[in-house]
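The complex appears here without one of its protein chains, the remainder shown in place.
When the chains are written out, they are named A, B and C in that same order, and each has its own residue count from 1.
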Amino acid sequence: MELNGVEIEDTFAEAFPIKIARILITGATRKWALVAAQETTGFGTSVIMCPAEAGIEKVVNGNETPDGRPGAYIQICTFGYKALEEQLLKRLGQCVMTAPTAAMWNGLPGAEKQFDMGFKLKFFGDGFESEIAIEGRKAYKIPLMQGDFIAEHNIGAQDGIAGGNFIILAENQMAALAAAESAVDAISEIEGTITPFPGGIVGSGSKTGANKYKFLKATTNEKFCPTLKNKVEGSLVPPDVNGIYEIVINGLNKEVISDSMRAGIKAAVRVPGIKKISAGNYGGTLGPYKFNLQELF
Amino acid sequence: MELNGVEIEDTFAEAFPIKIARILITGATRKWALVAAQETTGFGTSVIMCPAEAGIEKVVNGNETPDGRPGAYIQICTFGYKALEEQLLKRLGQCVMTAPTAAMWNGLPGAEKQFDMGFKLKFFGDGFESEIAIEGRKAYKIPLMQGDFIAEHNIGAQDGIAGGNFIILAENQMAALAAAESAVDAISEIEGTITPFPGGIVGSGSKTGANKYKFLKATTNEKFCPTLKNKVEGSLVPPDVNGIYEIVINGLNKEVISDSMRAGIKAAVRVPGIKKISAGNYGGTLGPYKFNLQELF
Amino acid sequence: MELNGVEIEDTFAEAFPIKIARILITGATRKWALVAAQETTGFGTSVIMCPAEAGIEKVVNGNETPDGRPGAYIQICTFGYKALEEQLLKRLGQCVMTAPTAAMWNGLPGAEKQFDMGFKLKFFGDGFESEIAIEGRKAYKIPLMQGDFIAEHNIGAQDGIAGGNFIILAENQMAALAAAESAVDAISEIEGTITPFPGGIVGSGSKTGANKYKFLKATTNEKFCPTLKNKVEGSLVPPDVNGIYEIVINGLNKEVISDSMRAGIKAAVRVPGIKKISAGNYGGTLGPYKFNLQELF
Partner (left out) sequence: MELNGVEIEDTFAEAFPIKIARILITGATRKWALVAAQETTGFGTSVIMCPAEAGIEKVVNGNETPDGRPGAYIQICTFGYKALEEQLLKRLGQCVMTAPTAAMWNGLPGAEKQFDMGFKLKFFGDGFESEIAIEGRKAYKIPLMQGDFIAEHNIGAQDGIAGGNFIILAENQMAALAAAESAVDAISEIEGTITPFPGGIVGSGSKTGANKYKFLKATTNEKFCPTLKNKVEGSLVPPDVNGIYEIVINGLNKEVISDSMRAGIKAAVRVPGIKKISAGNYGGTLGPYKFNLQELF
């Protein structure tokens, strides 16, 4: 199957379950909402060694926020709810409450699982805080140097999916990178997903486990390494390919991950120099979800 | 004392010792170096609850880097070298090695303390990695999907200073924020310092300890809260002030912190609506370093 | 009438007829589409002395463009079609055809007035160009150093409206500016309008004609100048206002200008320090269109 002349491989992305909290951060302007969102979601690429996977989901305008100000939805993801609660407390307390003009709101008000994050943060007010209601949402007003910080009482979380992915194979590194950038831009408009890696892009797509260094949980996926294509047996790098990037997608459910994969692939194949789209799967050692590439179209 | 008509209070910033690692991240373009640097230094505002304090120090061009590509110096700071080593391994492994086109270099090659981070990361290569020397620096070439990742063997660290600061008091929040933004821009040109908070700016300047909630190590600095100025005794918020931001600065030594405070204050007082510059000190409960504001000029 | 506690004055914006061409510029990535759009719409604030008024209307993803790539709609406005044709030829030829990865498409394919801009630009191909059809659109493929430039045969234009506006009165300059920035962000999501001034914002709102220097068509609107509030009779600057910005809006019809004024004002009043929203009108000396502020809500 081809899309804009680019081969879509008959393969699938393998993904795994994760817990996802979703927070809406608003700010005085779009810029300041994004400054807070960016700090809060940093050091959040992979749970292999980051304390969480995190990213900015979507920018929204004041018509869609409780305080009428522009904002950004972010997602924070961990393997269990206990780790998630700890990450929420740390990241929201240190990166949203401290951020210029930011306020924080529940991004999953209908979820069964709710963490009383606003309640926990209010103690920073040292007795000067107060409870308020904004658009029917229970929140706290915490006096700060900059003015009052508004934190909603609850932050919701739910079961989600991590590791949705596709792989862009290109003539060279810069073509692959431009396609990856365009894919991430396209995915940034889809509600419900994030691309947690730097700039949304993975330069070091891995395999589970190791051949040589067995103490490692993940090592380089040598069969997709262009500089090894003539050195490893069974290399999956075609002769005309010299640069490869992977886009990894986390999201609230299968549908939004499919939507994001579709949007990202459609954008990527428009960039000149792209040769093939593939996906990462690991024989079920990573997780139970499968996203077949060709079925997306 | 006045600067551009703005009062510089006769007070001082109180700061404390910290350990600082310094890394140079290069990329194919300035943009991609910054993408890696940003992810690596996120979730890094305050060691109160972040695993490290971190920030981008300075952007450099290819004339100043081992691989001739544009780059950015970053700093990662923790209270001890053990925590620092762990943070380096996690942040460099998960946020630099994964980042599009990034390479990592020792930002303190002359420091006594050196961590063999490149050596530790090379195992991701699963046996396909190799040792190389670039501009006399021992490094590793690790094959990745995107191409080869270059990681220098050593990353240096040293004793540094955290918590250098000044406080901008303004007519309202937006004036204070514009001044803070301009101060951060000015400091970004000074070698050796970072401003680790979101956008370089602290909206929630704190006091050590608490009056009411004694289980907290830091709580809101109510005497600097504009919305409490008529509610707390001894408020330090002048009648004409309604917005306050703090700039917190970490750096390699006293001189660069002084330089950054000077540059930041000079920039801040040029913004209309700024009423006063002060600084945070806590009777020695925070740390041993003192930076007198008026002596900066 | 008040919105979020800010007075909306009982007044109206006065606007005038203009001719508007609308072009869709696509690029390999969103960034490169915007680079082209920005150069093309520069030096385009006011027809008083700019050869055209111009701005970026809206960013779109590949689902909404003929070539499946991300893009940006721009508008170019002049008083008559002759001037418009000249501006189109110059701006599209010099700023789109030269731009990295850009292509140009008709943004008003249904308009009665069509300029054969693609046809005129094809001669740059010096005989190596060819006619093609993309998604049913007649276009030309012009070989360039970077590859082939695609230019649609026709670029449509229509009667539009210039000078829709509102005025933000604030406690000080920085509060007014933050509100103006947020207003421009909000308007950037409305289809059909542009804000042609620098950053979408006018710092120098004018009156028609002059009191003293009669040779000028427009001079400073002294009754809205904060630094003159105690010097001119009939100043419209309230005692608590010290910074004022105007947002000027051009658009395809009355409805989209109303929508943009509404969105912009709603965003502006959320910024702390805003005291009042007004609008510019000149007793009918500027033009026939009236947009009553209070009727927007």
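Everything that follows uses one rule, which is that a contact is a pair of C-beta atoms (placed from the backbone, for glycine too) under 8 Å apart; a residue touches a chain by one contact, two chains touch by 3 or more.
Please read all numbers here as calculations on a predicted model, not as lab measurements.
Undergrad: Touching the hidden chain in the complete assembly: which of C:Thr11, C:Thr41, C:Asn154 or C:Ser188 does that?
TA: The one listed residue touching the chain not shown is C:Thr41.
Undergrad: Of A:Glu86, A:Glu171 or A:Glu189, which one is in contact with the hidden chain?
TA: A:Glu171
Undergrad: Using the document's definition of touch, tell me which of C:Pro17, C:Pro109 or C:Pro143 contacts the absent chain.
TA: In the complete complex, the chain left out is touched by residue C:Pro143.
Undergrad: In the full complex, which residues of subunit C touch the absent chain?
TA: For subunit C, the residues touching the absent chain are 28, 32, 35-36, 38-46, 48-51, 54, 89-91, 93-95, 97-102, 123-128, 142-149, 167, 173-174, 176-177, 180, 197-199, 201-206, 210-213, 216, 218-222, 224-228, 231-232, 242-246.
Undergrad: Considering the whole complex, not just the chains shown, which residues of subunit B touch the missing one?
TA: 4, 28-31, 61-63, 67-70, 147, 178, 181-182, 185-186, 189, 263, 266-267, 270-272
Undergrad: Could you pull out which residues of subunit A are in touch with the chain that's been left out?
TA: Those residues of subunit A that touch the unshown chain are 171-175, 177-179, 243, 271-273.
Going forward, only the chains that are shown with their structure count from here on.
Undergrad: Going by C-alpha centres, which chain would you call the most central?
TA: Nearest to the common C-alpha centre lies chain A.
Undergrad: Using mean C-alpha positions as chain centres, tell me how far subunit B is from subunit C in Å, no decimals.
TA: Between these chains, centre-to-centre, one finds 39 Å.
Undergrad: Starting from the mean Cα coordinates of subunit A and subunit B, work out the distance between those two points in Å.
TA: Using C-alpha averages as centres, the distance is 25 Å.
Undergrad: Please output the residue numbers of subunit B that touch at least 2 other chains, ranges allowed.
TA: 173-174, 177, 243 - these are the residues of subunit B that touch more than one other chain.
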